[in-house]
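The complex appears here minus one protein chain, its other protein chains still in place.
Letters A, B and C mark the chains in the order given here, with residues in each chain numbered from 1 onward.
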Amino acid sequence: MTREITHSQAVNEAIAEEMRRDERVILIGEDVAEAGTPFKVLSGLVEEFGTDRVIDTPIAEPGFMGMAIGAAMTGMRPIVDLMFGDFLFLVMDQLCNQAAKTHYMSGGKLKVPLVLRTNLGATRRSGAQHSQSLQALVAHIPGLKVALPSSAHDAKGLLKSAIRDDNPVVIFEDKLSYQDKAPVPEGEYIVPFGEANVVREGNDVTLVATSSMVQVCCEAASLLEANDISAEVIDPRTLVPLDERTIIESLKKTSRAVVVDEGHRNFGVTAEIASRISEKAFYHLDAPVVRMGAMDVPVPFSPALEDLTVPTPQAIAANAGRIFRGDLLHAI
Amino acid sequence: MTREITHSQAVNEAIAEEMRRDERVILIGEDVAEAGTPFKVLSGLVEEFGTDRVIDTPIAEPGFMGMAIGAAMTGMRPIVDLMFGDFLFLVMDQLCNQAAKTHYMSGGKLKVPLVLRTNLGATRRSGAQHSQSLQALVAHIPGLKVALPSSAHDAKGLLKSAIRDDNPVVIFEDKLSYQDKAPVPEGEYIVPFGEANVVREGNDVTLVATSSMVQVCCEAASLLEANDISAEVIDPRTLVPLDERTIIESLKKTSRAVVVDEGHRNFGVTAEIASRISEKAFYHLDAPVVRMGAMDVPVPFSPALEDLTVPTPQAIAANAGRIFRGDLLHAI
Amino acid sequence: MNSGRKNNAEQYLRMYRQMVRIRVFEDQANQLYLSAKMPGLTHMYSGQEAVAVGICEALTNEDRITSTHRGHGHCVAKGAEFKAMFCELLGKEEGYCRGKGGSMHIADQNHGNLGANAIVGGSTGIATGAALTSKLLGKGNVTVCFFGDGATAQGLWYEVMNMAALWKLPIIYACENNGYSEYTATAEIAAGAITARAEAFGIEAHRIDGQDVLKVNELAENLVSRARKGEGPFFVELETYRFSGHHVGDINREYYRSKDEEANWRLNRDPIKNFGDWLESQSIADADELVAIGNEVKASAEAAVAYALDAKFPDSSEVDMHVYVGVDHALPYIDGSSK
Partner (left out) sequence: MNSGRKNNAEQYLRMYRQMVRIRVFEDQANQLYLSAKMPGLTHMYSGQEAVAVGICEALTNEDRITSTHRGHGHCVAKGAEFKAMFCELLGKEEGYCRGKGGSMHIADQNHGNLGANAIVGGSTGIATGAALTSKLLGKGNVTVCFFGDGATAQGLWYEVMNMAALWKLPIIYACENNGYSEYTATAEIAAGAITARAEAFGIEAHRIDGQDVLKVNELAENLVSRARKGEGPFFVELETYRFSGHHVGDINREYYRSKDEEANWRLNRDPIKNFGDWLESQSIADADELVAIGNEVKASAEAAVAYALDAKFPDSSEVDMHVYVGVDHALPYIDGSSK
C-alpha cells in the first residue's frame, strides 16, 4: 500500500527502521536529540532510542566526524548528521584522508561503515555559507560512495542502503524539499546504489538530473512536451557508483543530452557526466552535451540575485530545445 | 640571458623578488624559516627577511590559514605554505567558506589577497595521505584562482602573478620536480593567468596536460612521433581561469584529444576540460576525448602498485594512437 | 566610539543610545520577518546589548572586530548606520554588502567590522590574523573577536589562541556566553570552565557579568589599552542571555528553556532597563529623556526600514560581479574569454 509522506518523514522512517533492525546504528550530531535538528527531520528518535544512541554533540564537526570514524572502525554503524552541506569543508580531512582511505590503507582489514547525512540546495535566502551543493567534492574521492535522493521514496530507500553499506557513504538531501509529500510504500524496501531511475521516458532529448534538479527537469520536460519535444528524465541517484549504462542507453535513443546538477558548473558533477556521455555515446550524439549547474559565483543573499544562480525549468527547456533544433539544422 | 635553475630555486627566487618589491608580502607555515621547509624550497629567505616576515607556525593548518585570511583582509599579502597538498582537506573551510567568498559576500568591499602554495604528485612512496593531487577540489569553488606550473619557468612566473593578484590563489607545485633544472631567464618576468602554453606543436592529436603530466605528455609525444603521429601538447597553466580558447583552437586542427592530469579521474580536472572540448569543439571532433588521471584508488604505498596508478608516456601514447587510428577506421 | 574619559554623562548617554539602537533594530527586524518582508531568517541580539556596546565603546575606528551569525549588535555598536543595515537585511543594493551578504555576512569595512560569519567559530582565525597585521605594522590597533559559548567547541579557536599567545598578538577573545547554542544548554556541550581553556595557553582570562555595560566597558578599556602596548592577548567570558529564540522562527522553545527563566532575565537583567535606572538614579538623565531617546531611535529605525523596503534590488548584472577583484564579470573570466 502506498501513502504520501514528506521527504522528512521518509528520512525519519529509514533511520528508525534501521535503528530497530540493528542496534549498532547510532546517530550523532548537533541538536539531533530533543530538537530533532533545525529541520525537525529527526523528531521522535531520541524518545524511542534514548540518548545513548541519539547523541547531541557540541558544535565540533571535525571532532564528531572523527569520532564516528573511530566508532565505525570498532563495531558501531554511526549516522553523522551534518546540519548544512556547507559544513562539509570542516570535515573534509576526517572524511577524505581518514574514512575514505582506511579500508584500502589497511589492506582490507579495517572498515568504516558510516553514513554522513547532509544536504544541498540554494534559494532559501541563507547566504553563501548555507546554500552550497558540494557533492562534486566528495564524489572525487575514491573510497566514498555518494547518494543524491530526489524524492521521498528514494530518500528512504537510498538512506537504508547507505546505513547497511559497509563503507563510508555521503548522502545529500535536498533541504528545500523536506516538506514535500510524495508516495512512499508502507512496507520495507531499499533502493540499491548504482541504479539510475528513468523518471520519465522520452525520445528526443535526455535530461540527466540529480537531486533538486530532477523535479525541475520534470517541469522542463512538461514545457518541452507542450512544444512537441519528448524528453527523457534520468536520475542517476548515486554519483559513486554511477550507472553510466542507463544514461548511455538513453543517449543511444535520444542522441542529445542536457545534464543538470545544483552544484557549481565549473569542475562540477555535470562535467563528469557530460564527459562520460561524450566519450561513451560519441558516435550517437547529434549535438554537444549541455551542462547546467549553479552559477559559478558564491551564492548571493539577495533574492533578486540568488534566483538567477539556479537552473530553472524554462532555461533547461530552452537549452534542450536549442540542441534539438540545432541538430535538425545541422542534419539538413 | 637564460640560465638553468631548479624548480625549487625558481620558487625561491619568485618569493624573494616579490618580498623585496612589496613589504606587505609575508610567508607563513610550518618549518618555513630556518628549515626552509622539508623540501628546502625556502632556504635563505628567513636570513634575508627575518622572522617577522617568514613565520614558523605550530602544526595548525586551519589556524594559520585563517590567520592568513585575516592578515590579507587587513593589508598584508600572505603566502601560506601548506607542506603537502593532502593537507588541503584541513584548510577547506577557511579557504572555501571564508577566503573564496569574502570579496563577494562583502559586495566587493573586502578582499583577500593571499597565495596558498602547496604541491601535488604521487610515486614518492609516501602513502595515501601524502601523495594526492587535489586541484579539482579547489577549482570547483568560485572565488579561488588555481595555478599549476609545470616547469621552473612557470613556477616562477605564475607564482609572481599569484603574489600580485588581489584574490586568493592556490598554486600547486609538482613535488617530484623540485630538483629538476630548466632554463629560467635572469630578468624580471611574470606568467599571466589564463594563458595556456603550447608546449609542443603538432597536427594529429592534442594532448592537454597539467603540471606533472606535461613532461609525461611530452615523452608520449616523442613516442608518437616515432610512430609518425604528430602530437600537440598544451598546458593550460591555470585551471581558473581556463584558457579554453587555445585548447579549442588546437582541436580544430587535430580533431582528437587526450586530457591528462594527475588528480583522480572520476569527477576530476579532466572531466571539466574534456567536457568543454566535447561541447565547444563538437563539430570538429573525430574521436571521443580520452581522459587519463590518477587511478581512482587511494594512493597505495607499495611501489609495485603505486606506479600503476599514474599515467605513463606509454599509456598516453597508446590512447592517442588508438583514437588516431580509430578515427581513420571510422572515416573509411 | 572614541575612548574618552568615562566619568562622563555624554559617553553614558551614547552607550545607552547605542544599546537602544540595537534593541530597536532587532525589534524592527523581527517585525520584518513576521510580516514576511525579510528574506530568510535572522538571529536577534536583544538582551546582549551591553556586551557589544561596552566593548566597542573602548575601540576606535581603526580597531577591528569580527562578528557572528548573531551580529547586528556588533555591527551597530561598531558604528554602522540603520539604512545600510536594513538594506542589507532586505537584499538591497544600498546594503553594506550590496545585498550579497545578508544578515549573516554583514560587514562594515569603514568602521573596522570585518564581518559577521555563518560558520560558528569561523572568524577566530580571521580576527587573529587581523591582530597579526597590527603587530607587524606596529600601529597599535586591537582586534576583538566576538563569538558565542557554542563556538568554544570548535578546534580552530585553540589553534589560533596558541599562536596569539606565542606571538603576543593584540587581540581580545570575547565569548558571549548566553547559556545556549541553538537548542542546547551550555553545560551540556562544554566540559570544565571556559576561562581555563584560554588560561591553558597562558592567556589572561576574565569572566564577568555581560549585562552591566559599565563593568563591561571598564574591563574592555583596560584590556584594550594593555593590548595596544603588547600585553595581549586576552580572553573575556561575558555572562549574558538572548531574550528571544535562537532565530526569529524559534518560537516554541519551552522544550529547551523555561518561560520562567526567560521572564527572570527580561525582568531583572535587562541591560538597557538596568542602565537606564542607573542613569536616572545618578541624575544623569531623567525618565523623559530616556523615553525621548527611545522614541527618536525608533523613529529613525522606522524611517530606515521604510527606506530600505523601497530601495532597489541589485541589478541582475551584478550576479557575477565581485567574485574576483579586478574582474568585472566572473563567468566569462572563468571560461578564459576575458581577463
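In this text, a contact is a pair of C-beta atoms (placed from the backbone, for glycine too) under 8 Å apart; a residue touches a chain by one contact, two chains touch by 3 or more.
For clarity, every value in this text was computed on a predicted model and none was experimentally measured.
Every visible chain touched by the undisplayed chain in the complete complex is listed here: A, B, C. The hidden chain makes contact, of the residues B:Ala10, B:Val25 or B:Ala60, with B:Ala60. Remark: the residues of chain B touching the chain excluded from display are 30-31, 34-35, 38, 56-60, 62-63, 86-87, 90, 124-130, 266, 295-298, 300-305, 308-309. Against the chain not displayed here, chain A makes contact via residues 26, 52-53, 57-58, 60, 62-76, 78, 93-94, 97-98, 102-111, 113, 142-143, 145, 165-167, 192-194, 240-245. Against the chain not shown here, chain C presents residues 153-159, 161-162, 165-166, 188-193, 196-197, 199-203.
Keep in mind that, in the parts below, only the chains that are shown with their structure count from here on.
Of all chains, the one whose mean C-alpha position sits at the greatest distance from that of chain B is C. Averaged Cα coordinates give chain B a centre that lies 40 Å from the centre of chain C. Centroid to centroid, with C-alpha atoms defining each point, chain A and chain C lie 36 Å apart. Chain B has its Cα centroid 30 Å from the Cα centroid of chain A. Chain A has residues 86-87, 90, 127-129, 266, 296-298, 300-301 in contact with two or more other chains.
For chain C, residues that reach two or more other chains under the stated contact definition are 97-101, 105, 117, 119, 122, 155, 323, 330, 334.
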